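The chains shown are only part of the set, and none of them has been moved.
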């Protein structure tokens, strides 16, 4: 199964890509030791690639009241609800590393209500799941439930935006048959 | 009800915004005669604003096999399925204008299966709705159904990406209580 394609779309040669995209890909390769497939799948559409990663970085790399591990919890929980193999596997790896916890990713993926997380993290994921699965029902009571755990309005925006952004990512991955790199499965275990 | 807020978040003064964001807002205001609320709601987060509109433009403004009206049909149909008032009302207006058809937006919003559209547009919306509502079920048979109506793999990507991007937008709008501007309701009728 080694030659299994990474998506139903052809993958461009890295050398032929626009310089900024090539640079980003080479940087992640240097850091991680491999190129996560999402970079290769999106690279054939440079404008979308740039916007996607700009949005990603704006949400996932900045300083905020959510730890980086907590942000990855949101990704993993909502991506399993959306049946997105790529995001559960890839972000599961990142979550294990960021949380320094080899167990939390699988727990959060299958059922965050049963995961060994704090009540605050549980409330964060309850909100993220509602935004992800039934955003039309979100109302003031959900913001109040967050506030009861110390999340302010900016935190609520962050949680919602991460759930929403990866909901987009999940749908693109499912429509393009994007596959996770084999490297992700065992990382951080 | 004139002073009703446009979202549950405070709106920044346009004058204090980064120049590129202010310029974009003033340009849309000049073109449309008013500033669509999505610009004002997102402006308080400049990096997210830039990424959001870069992604939007990459999908909605480029030349491709989908007309601009068809792309708006995708937005309107999927946004009603997600219960997003802002996107149904605002993009309903844009759809009426782009399609030069005062009726199509309301038809597509409520039930695209009953709308007066072409069989090709019906197939486009069937795929968009599946990506939007059950992307984990998307498979080769869906790409084949598109191909039977002349949509190639790039068109499939475009349809999926628009459904996915506005699925993100719908969730942000629902979580922030973003309201459509009153101007949109009657435009193009």
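Which chain is which? They are A and B, in the order written, and residues in each are numbered from 1.
Here, a residue touches a chain if its C-beta (ideal position, glycine included) is under 8 Å from a C-beta of that chain, and two chains touch if they have at least 3 such contacts.
This one's a predicted model, so the numbers in the text were calculated from it and none came from an experiment.
Here 2 copies of the chain are placed, and the complete complex recorded in this file has 6 of them.
Following the convention adopted for this analysis, only the chains that are shown with their structure count from here on.
Chain A and chain B have centres, each the mean of its CA atoms, that are 23 Å apart.
Within the complex formed with chain B, the residues of chain A that make contact are 8-9, 45, 47-48, 50-52, 54-55, 57-59, 62, 82-84, 131-132, 135-138, 143, 153, 156-157, 160-161, 163-165, 167-172, 174-176.
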